[in-house]
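These notes concern the structure reproduced below.
Moving on to subunit A:
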Amino acid sequence: MSSIKESKNILKWSDTVELVDNLRVDEVGLKERVASLATRSIKKDSKLQALNYIISMCDLTTLEGEDTEGKIGQMTAKAIRPDPSNDEVPSVAAVCVYPALVSKAKEMTRNSNVKVASVSSYFPSGQAPLESKILDTQFAIDQGADEIDIVINRKAFFEGDYRKMYDEIVALKEVCKSVHLKTILEVGELRTYENIKKASLISLAAGSDFIKTSTGKISNGSSREACYLMAKAVWDYKTVTGFKAGIKVAGGIRDSKDAIRYLVIVNEELGSEWLNPDYFRFGASSLVDDVLKQIKKLKTNAYQSSYYFPRG
Partner candidate 1 sequence: MNKWEYAESIESSSIVNIDKKYGIFIDGNFQSANSKKFIKTISPSTEEVLSSVTLGNEIDINSAVESAKEGLKIWSKISGTERAKYLFKLARLIQERSREFAVLETLDGGKPIKESRDFDLPQVAANFFYFAGWADKLDLSWNAKGLKPYGIIGQIIPWNFPLLMLSWKVAPALATGNVVILKPAESTPLTAILFAELCQEVGLPPGVFNLVTGDGTTGAALVKHPDISKIAFTGSTGVGKYIQKETADRDIGLTLELGGKAANIVFNDAAIDQAVEGVVNGIFFNQGHVCCAGSRLVLQEDIHDEFVTKLEKRMQSLRVGNPLDKNTDIGAINSKEQLDKITNLVNEGVKEGGSIFQTDCELPQNGFWFKPTLFTNAQPSYRISREEIFGPVLTTLTFRTPEEAIEISNNTEYGLSAGIWTEKGSKILWAADRLQAGVIWANTFNKFDPSSPFGGYKESGFGREGGRHGLLSYLKVQS
Partner candidate 2 sequence: MNEIKKTYKNYVGGKYVRSESGKTFRIDLKNDFYEVPLTSRKDIRDAVVAAKKGYSNWQKLSPYNKTQVLYRLSEMLEGNFETYQQLLQDAGLTKAKASEDIHKAVDTIIWYAGMADKWEQMTGNLNPVAGDFFNISHQESLGVVFTLNSNNQSLNSLLLNMLPALTVGCAVISFNEENSVIALKLAEDINNSDLPGGALNIMSGKFELLIEDVSNHVEITAMAIYKEINNHDKKIIKENASKSLKRIFINPPTMGLEALFPFIETKTVWHPKGR
């Protein structure tokens, strides 16, 4: 099939329709494969390498109604220097905040490599007209956001209006231009693997740089099965268009052990080219602390407590 790209990686709608033609996924088979990948035993040097990868791939996140500039100050300091007692620990990839806190976050990270990501498009529900979502997004970009995390229009998706879902992402990517765009699928609401695969492929075809699992605002967040499926979508998309997209997993990844299992999926399904912040991210808050404890334990051989690490 032809892949006519109008922009960096946008497919025409007609090509997108072809892309989502074979969506067959067997749930039991998929779960078995993911469970099998989870039996990998990651120890010693490979564990330390993984832990450092995880930190470098984290988007340290705060998306609360009660966020203030003070809170952003604390978090950005932690983002830049997660463990003051250990200079070998890298900075995180980004901080992720609401649009109203973007300028503060930008100010606090100006002397670092930490990016500022903002949610927009009426995060987390997306239940608003496109015009409002465009305004929301434009505001965040004007405030200095380096990255934008939008949500797909689930209302349109569940009503079967995939064209509308696609058009919205195309329009928001227009606003973003060269700003890195992550599109949140909210896999906990999509539920079935066919839905997740469909939403993944449409989001990629509409111009997303990353597809992201969840908003972190509903009880069903990310899952390794969703990550695996999205990796398959990313690989198939690359096979068809040559474009390499990224994946962000967010919502419910609380400890290093789980995070390492995600890395195993990416490593074995996509390859080590994806194991860097340009192509894989963890949306997290408490995960960072657990990783820091694990890094310290590998160095000192003693179990750690979180009060050794600064609050973020």
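Going forward, contacts are C-beta pairs under 8 Å (C-beta built on N, C-alpha and C of every residue); 3 or more make two chains touch, one makes a residue touch a chain; residues count from 1.
Candidate selection criterion: all candidates are chains of the complex that A comes from, given by their letters.
Worth saying up front: this structure is predicted, and the values here are computed from it rather than measured.
Student: Determine, using the touch definition above, which of 1 or 2 touches subunit A in the complex.
Tutor: Candidate in contact with subunit A: 1, the rest do not touch it.
Student: In their complex, what parts of subunit A are in touch with candidate 1?
Tutor: 22, 24-26, 28-30, 32-33, 39-47, 49-50, 53, 232, 263, 267-268, 272-273, 275-276
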